[in-house]
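With one protein chain removed, the remaining protein chains of the complex are shown where they sit.
Going by the order they are written in, the chains are A, B and C; count residues from 1 in each one.
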Amino acid sequence: MSIDDLRSRNLAPRKLIRAPLLRRESIGQAYHVLTFDAPSDCRAVAGQFTMVRGAEWGDAPLLPRPMSYLTAGEAPSILIKVFGEGTVRMARAEPGEPFELLGPLGVPWRAPTEGRRQLLVGGGVGIAPLLFLARDLADAGQKPVVLYGGRGRYDLPMRHDLKGICELQVTTEDGSRGTKGRVTDVLGELLGGDTEVYTCGPDRMMAAVAKMCAERDVPCEASLETPMACGYGVCLGCPVPLTEGGYIYACTQGPCIDARRVDWTGDHAPTRVDTEATS
Amino acid sequence: MSIDDLRSRNLAPRKLIRAPLLRRESIGQAYHVLTFDAPSDCRAVAGQFTMVRGAEWGDAPLLPRPMSYLTAGEAPSILIKVFGEGTVRMARAEPGEPFELLGPLGVPWRAPTEGRRQLLVGGGVGIAPLLFLARDLADAGQKPVVLYGGRGRYDLPMRHDLKGICELQVTTEDGSRGTKGRVTDVLGELLGGDTEVYTCGPDRMMAAVAKMCAERDVPCEASLETPMACGYGVCLGCPVPLTEGGYIYACTQGPCIDARRVDWTGDHAPTRVDTEATS
Amino acid sequence: MSRESVTVGSLELRNAVLTASGTFGYALEYDDFFDVAELGGICTKGLSLHPRPGNPPERICETAAGMLNAIGLANVGVEAFCTDKLPLLRERGVTVIANIFASSVADFVTITKRLDAEAGVHAIELNVSCPNVAEGGIEFGKDKKMCAQVTAAVKGATKIPVWVKMSPEAAEIAAVGKACEDAGADALTAVNTIRGMAIDSQLSRVRLKNRTGGLSGPALKPIALRIVWDLVEAVSIPVIGIGGISTTRDAIEFLMAGATAVQVGTANFVDPCAASKIRAGIQEYCEQKNVTVRELIGSARR
Partner (left out) sequence: MSRESVTVGSLELRNAVLTASGTFGYALEYDDFFDVAELGGICTKGLSLHPRPGNPPERICETAAGMLNAIGLANVGVEAFCTDKLPLLRERGVTVIANIFASSVADFVTITKRLDAEAGVHAIELNVSCPNVAEGGIEFGKDKKMCAQVTAAVKGATKIPVWVKMSPEAAEIAAVGKACEDAGADALTAVNTIRGMAIDSQLSRVRLKNRTGGLSGPALKPIALRIVWDLVEAVSIPVIGIGGISTTRDAIEFLMAGATAVQVGTANFVDPCAASKIRAGIQEYCEQKNVTVRELIGSARR
């Protein structure tokens, strides 16, 4: 695979599949990787997402949950962080339990630019689509830089998976791993003229990253997080305000989008109080 | 244990316990015995019931399901027949899954009379409280007669458990086991002057049994089945019309009651179309 | 005042958690479970002038995250309540809210006077909003003039505080609430159930004998929360929130919306100790956050 191959991929048609859980790996208390036994090859591309629901959930919780693909293929996987009822159920699921996955959905990461250095900036569970991208880049012979931040050492799931395939730099707010502080404390040094940035994580982090990139005229692509009901463009529940005015719909015109277009001062993702992470 | 011991038992206080499923035994497709790992001895008496709910069901299905005790003690058990959403979930539960059990509830079987011959008439899943009673009677040195009917051989769960402890007579509508026909086709011969009858099963069966007993002046105790919300007397959702006029509430004034008091022509239990049994 | 206590008009409640009428019997059914005197209060099953047998079965059925009931206000009648139940409740120190129901203003007044003659009734809750009886019931609740008339008449007959229970089916519920306030109500409770129905597709027939029944449980919560918010906006008397409260979080949401207290209903059927657990849960929450329950009230409005 080369960067050109990454650029020329067609998006696969969307489909609702029924897939039993194949494996569940718990990482700390709050994070889990769920791998599904798909009936056929899932041709998702890095940055795309899937709407996930337990086939036996009944009437409540009602809606599927949007989750970025961590990997595609015959055993597609997601990385979840436990928040509310839906992710609690996912975190309890045992292999064999049937799930429904609608996907692949959404606009993937913009294809990398030949000759640029890719800098991937992630926070917590936002690492999922970035790890997918980092693997693609590694396959294409690149060695991206990944800047990965969390509140503490337990907020950095998948960091071991990143080690071989990128130049990894870690920050934690409590200093328990890597540099003490936030990704934005380190980002400045890394933003050279030939960089292009991909970011996914808490809204406030992405807003800060987007601002630093804009100031330095570095291209920055962000993956948006908003509540979603359908994931495929019909409910109009996922608007994200744009600087140019109006909205884009995160599920079909995102989640990956040029960060400069986003009005980061507008509320779109609910602020989430983190109760269950770390330990 | 003697019949006198059976007569003098006090009812235990009601309590909501959280108990993981210990074992689930499937009998045919439609029947399952669920055994729970109770935190302490469950002092339920034959004929009493418990309100059962999966602790992780969430908001739907909302209400607990009334189920007769099949056994009490440290590992209380129930026999379920799969109908709707609640019993479907119970039938899928794996050992370890937490349940909530409220009990012991309701009026148990009237204590047996010294010198009378106990005749237990059951249909399908209605065998649960009768098997409990048969075991008690066997322990007290009696050998009750059990008349057990179903549509076919697959509608007679627990019949093997009955063999040692009673004189078992089986009827099936399709003739696949025992006498071809219904329990009422055989009942007449068994109703001597010294008999007392205990019955549990489909409403129409109990109504027919009650009628035959009344005609012959044989005491007959029935265990009522009605929809219930609370199971302990506060919702007033479980009225059963009486011949004397008015209602009794099946959860606190039943489920076990003198069959002559019940107005069997009044609708109380929803007629259930049997979709899932037999196979 | 303790961290937990709240004030509903002239009545100080131990805490903000009550149980809803019709879902807690006469509160004497709980001896095995917990001491109901620990609650902010209990609302009795709706009392009528004479005992009522209630509707024929089936009276209840489950729906998605909720249930329908058409009990038809089966109850022992106000007289038996006063002689058989109330003395026991008084003895145990239970804060008793007598929920009452009648099909005429005159009967409402007669029941009230009977209750007024007893000690130990801390408030009277007017059920002008029951959807499950042929006469009266919801008709009062949808009409602001009739609601006001009943309220004023009852207020004139007793010194006991009077709460009026709102029907979610009133089209202009804020106006109904305001009319009750103007007629002297000490508090509003909201909401009662909304009429629904269920069909058994296998038998091709209506499930409940009464055809329709009142919808309660978590399914109702978002509607109840909206109505509570609107009532708090519209009136200056306390509003007590009811509808699908099953967890501490649910209760706190109603308080944050501006409810002065909450009532736990259908959740009692799932767990007889639900109200007790929610009470303890709120206490724990307030300790953790170092706030009083009174500070929580209306906090989402600020």
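The criterion applied here is as follows: a residue touches a chain if its C-beta (ideal position, glycine included) is under 8 Å from a C-beta of that chain, and two chains touch if they have at least 3 such contacts.
Because the structure is a prediction, the values reported are computed rather than measured.
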Which displayed chains the hidden chain touches across the whole complex: A, B, C
Contact partner of the left-out chain, one of C:27, C:43 or C:68: C:68
Residue touching the undisplayed chain, where the options are C:73, C:89, C:215 or C:293: C:215
Candidates C:114, C:142 or C:279 - the one touching the absent chain: C:142
Contact footprint on chain C, counting only the chain that is left out: 63-66, 68, 142, 169-171, 194-199, 201, 204-206, 211-212, 215, 217-223, 225-226, 229, 244, 249, 252-253, 256-257, 299-300
Interface residues of chain A (partner: the chain not displayed): 13-16, 53, 59-64, 100, 102, 226-241, 246-247, 266-268, 270-271, 273, 275
Where the missing chain touches chain B, by residue: 59-60
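By our rule, only the chains that are shown with their structure count from here on.
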Most central chain, Cα average position: C
Which two chains share the largest set of C-beta contact pairs: B-C
Centroid distance [mean C-alpha coordinates] between chain C and chain A, Å: 46
Centroid spacing, where centroids are CA-atom means, of chain B and chain C in whole angstrom: 35
Interface hub residues of chain A, defined as touching at least two other chains: 59-60
Chain C, residues touching no fewer than two other chains: 64-65, 218
